[in-house]
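Got a structure here, written out as structure tokens. Questions coming.
Every protein chain but one is kept in place in this view of the complex.
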Amino acid sequence: MRLDPRSIDPPGARPNAGDPVLSVRHLNVEFSVPSRRGLLPRKVNVRAVNDLSFDIGRGETLALVGESGCGKSTTGRAILNLIPPSSGTVLFDGRNIAGLEERALRRTRARMQMIFQDPYGSLSPRQTIRSAVREALDVHDIGERAGRSAVVDTLLETCGIRPDLRDRYPHELSGGQRQRVGIARALATGPDLIVADEPTSALDVSIQAQILNLIRRLQRERQISFLFISHNMAVVRNVSARVAVMYLGSIVETGLTHEVLSLPLHPYTKALVSAVRVPDPAVERRRERIVLSGEQPSLMELPSGCPFHSRCWLRKQIPTSNRCADERPVPRTISPGRTVSCHFAEELG
Amino acid sequence: MTLLEVEDLTVRIDTEFGTVHAVNGISLSVERGETLAIVGESGCGKSITGLSLARLLPEPAARIAGGTIRFEGIDLVTASPRTLADLRGRDVAMIFQDPMSTLNPVLTIGEQMAEALLRGNYGVSIRPVRDRLLELLDMVGLPGGEAMLRRYPHQLSGGMRQRVMIAMALAQKPRLLIADEPTTGLDVTVEAQILDLVGRLTEESETAVILITHDLGVVAGVSRRVAVMYCGTVIETAPTDTLFDAPMHPYTVGLLHATPSIDADADEDLLAIEGVPPNQLRPPAGCPFAPRCAWRQERCWVEVPQPRAVGEQHQVACHNTATREEAQQGRPARLAPAPPPPNLFGIGEVVTFRGVST
């Protein structure tokens, strides 16, 4: 990989000046699901997010990457309290919002917004896009009533919606246009934090680039922090200076995106990075791909100890230790801003 | 020797809004044992092409309106249903994006595989073919043996279901496998497993593969030759290396530059292709890419470019191809793109899109 470690970072890289906008500590999210085991129906608790801690600075972007079912979307929703966390704190601007009632949260909602993966499903089908954006302003009573239409028009224009599309319904727009509307709505209330849940994964490459560029522009021009949730390493590289890699509800590695990509430390991250396809046949031929065996286990059968040990391809290099199966690794700081949850990260290097 | 030769294939789909010009006279050829990738964005007609090659279009709403599909000399367009039924599964097999909806939810994996193996002899118990089934499971790397045969599709993960589909598709050692987005929706680590598997198995049995995908990364890793589709036409065909090295069609150039890559510099914005693909109910009069093209000239608005050879196995359908330097830069060195002639408004959809400044 031709990766220059000095390469300039994408927008969204900010030195951690002052207090973070978002500070998550020991976040846990549990679901109760019906179990089929045994004669009587009963419910078991499944832990979708397991003891997560991270910070996002003002104007900074943190990417949460992982494969489907790793709990990254649940994390995003738990932070916004759309799913109630079962324990832990979510400090937004110094105030714990975990477990607050919807009513108490409403004011805060204006300052933390969300962009969804499915830009069709996330817009109300019977509402024109203009009124969808307008509603966000009305709900939070932002600005003078009379001036709101103009604000809405400006927002839509900022996000690249042609004026003649404003009175259309979502089903009359293309996927990329709908996503722009979703972004305009999220921007309407002037948020400090936007959780973007796979905002481009339903879009075509050429449209994805448009949306990514829009997000990059917002990062540059407005002091908005992003939690950018994605399964696509290349997309993450493009929009986020810092990344946290998740596996089975836990963060296994964090660090600057280009460092994590050029020198992954956790065995899972190594496999994940090696699996990313590059649009370059020469690179594709040369590279060594780590093909993991099996698939991510179900959350209901969470392995003991390290969540990754059942699939860890480097474990045979540490033959004598049972530590991986017995002891759950906690994030250790390897270098400033770089943490790894692996007992043997240094040895396996 | 050429296994499949498609000439001037045209597909139309009738909808309540009118006729969609889904595929507009495309020509392709696949050699024995070769892997050809068809790449393009949604709505470009790549899946419709795949379906028409196996004659699996949802007729009569979608219909082949012209052209020939020669598979080992037999024209599939005019072949009898009987011939087609014989060919499908035995000589031509297909796998799809979503194996959940292509597997029957009420039958076990074993029953469905047995059915594929015995080609529609219903009600046969799986016992006589048990050994063969276990062999197939082993071939695609599905663990569990006999117990796996008794499982239902919903009990498997997406990757495992796709393995079942591959086992069923390759059970008869077909000569052509059409794989329509086989790894879309799967996780990257599982995608790597599936693509490896398809590559290994088809190489062993010398099965030719048409890989339909939207992912240039997959193309780079898997295929030897690529056809790029846009708006129902093949706009560029080239050996994979050539296509990534020196693409000539502005759309290919744009696609390559719009794809984020993990080892690209992140300090620059992606070069997005502005605008959206044209409405295929009323395709534009000239080159379908002209409204979004930075290289366009006046004739591009009115004259449909025909594919022409520009190198070995390299064809481009473009009036004003990109040079090597331009392809690397991602933008033309010359003048600003020609504006549409005034009389063109109203013919098809002319997208004048004010996108995000880059």
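Order of writing sets the labels: A and B. Residues in every chain begin at 1.
To be clear about the criterion, a contact is a pair of C-beta atoms (placed from the backbone, for glycine too) under 8 Å apart; a residue touches a chain by one contact, two chains touch by 3 or more.
Heads up, the rule we're going with is that contacts and distances are computed from a predicted model.
J.: Determine which name in "NADH-quinone oxidoreductase subunit J", "Lactate utilization protein A", "Ligase-associated DNA damage response DEXH box helicase" or "ABC transporter permease" the UniProt entry assigns to the undisplayed chain of the complex.
T.: From the choices "NADH-quinone oxidoreductase subunit J", "Lactate utilization protein A", "Ligase-associated DNA damage response DEXH box helicase" or "ABC transporter permease", the unshown chain carries the UniProt name "ABC transporter permease".
J.: Specify the residue from the set A:F116, A:F226, A:Y247 or A:Y268 that touches the hidden chain.
T.: Per the contact definition at the top, the residue touching the missing chain is A:F116.
J.: So one chain is hidden, and I want to know which residue out of A:D93, A:E135 or A:D153 touches that hidden chain in the complete assembly.
T.: A:E135
J.: Contact with the hidden chain only, please: which chain A residues?
T.: 77, 80, 82, 102, 105-107, 109-110, 113-114, 116, 118, 121-128, 135-136, 139-140, 164-165, 167-169, 171-175, 182, 185-186, 189
Please note the rule applied: only the chains that are shown with their structure count from here on.
J.: Please tell me the distance, in whole Å, between the geometric centres of chain A and chain B computed from their C-alpha atoms.
T.: Centre separation, chain A to chain B: 30 Å.
J.: Inside the complex, what are the residues of chain B that reach chain A?
T.: Within the complex, chain B touches chain A at residues 41-42, 157, 159-160, 187-193, 196, 214-221, 240-241, 244, 254-267, 269-274, 276, 353-358.
J.: How about chain A: which of its residues touch chain B in the complex?
T.: 1-4, 7-10, 67-68, 160, 162, 174, 176-177, 204-210, 212-214, 216-217, 231-235, 237-238, 257-258, 261, 271-273, 275-284, 289, 291-292, 295-296
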